[in-house]
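With one protein chain withheld, the remaining protein chains of the complex are depicted in position.
After this line comes chain A, so read on.
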Amino acid sequence: MNAAPGLVTESGQDARSLVIRDLVKEYRRNKPVLRGINLTIAGHGLTAVIGPSGTGKSTLLRCINRLVEPTSGEIKFMGQDLARLRGRQLREARRRIGMVFQEYNLVERLTVMENLLSGRLGYVPVWRAWLRKFPQADIDRAFGLLDAVGLERVALRRADALSGGQRQRVGIARAIMQEPDLILADEPTSSLDPKTSVEIMEILSRLAGERDIPVIVNIHNVGLAKRFAQRVVGMTGGHVVYDGPPDGLTDADLKAIYGGENWLDERP
């Protein structure tokens, strides 16, 4: 590992690193979507997971914060096996992991500010959330993040009044509000136009980079993956078939990941 300021544990890995061992997920018996994934993600930098639709990228990401229950395997993070946590422990582990969604998943009828503050719901008592009496530190941080993503003027606008790009900025800011030790982004740009996609990836990598939060992004746009990721993981059929730097990704690798080759000629 290079000069990242992350803490180093006795095992030689930084504190925020994620270790996935033999992860299997079957939605139906004996039809695994993930067939024994082994990955170690460093505690800094942006890792892109690429692969065709339906290959288990989203399942992999959702197994990490247990929106999907893994069938077997280990997910070691911050000294815990996330795959074994239950109840309160699981909730407390989830607070450390921010998530950005393809469809933004904002609460549409709440304001931008309320959506940002909902990133703190794991920490704020229920009655405070209900009365909107969030700690001043949270409100200050929310305003700071709104400035950082360029949404300071729409803080009091309802989320359903925003454009797709603006909504995803709120989604990213909400994830950062958690002060997470890891950010999972599930196809964050797939519902957006190409220009907005680049802007969203820039914001995501900048905000996470400034805070040295490791990010795992599912993305099917190979160009964006190469541009923003320090590491690319290629998946196909529930296996990892490429794992390395974006520069090392050859046409042969892409063919192995996506199958076929005619589509390669049409890349810009």
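What we mean here is this: a residue touches a chain if its C-beta (ideal position, glycine included) is under 8 Å from a C-beta of that chain, and two chains touch if they have at least 3 such contacts; residues count from 1.
As a working rule, contacts and distances are computed from a predicted model.
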item: Hidden chain of the complex, named as in its UniProt record, picked from "Phosphonate ABC transporter, permease protein PhnE", "Ubiquinone biosynthesis protein UbiU", "Lactate utilization protein C" or "NADH-quinone oxidoreductase subunit H"; value: "Phosphonate ABC transporter, permease protein PhnE"
item: Residue, one of A:44, A:174 or A:220, that touches the chain absent here; value: A:174
item: Residue, one of A:78, A:129 or A:198, that touches the chain absent here; value: A:129
item: From A:19, A:78 or A:121, residue that would touch the chain that is not displayed; value: A:121
item: Listed residues A:22, A:69 or A:103, member touching the removed chain; value: A:103
item: Contacts of chain A with the absent chain, listed as residue ranges; value: 65, 67, 91-95, 97-99, 101, 103-110, 114, 118-122, 124, 126, 129-130, 171, 174, 178
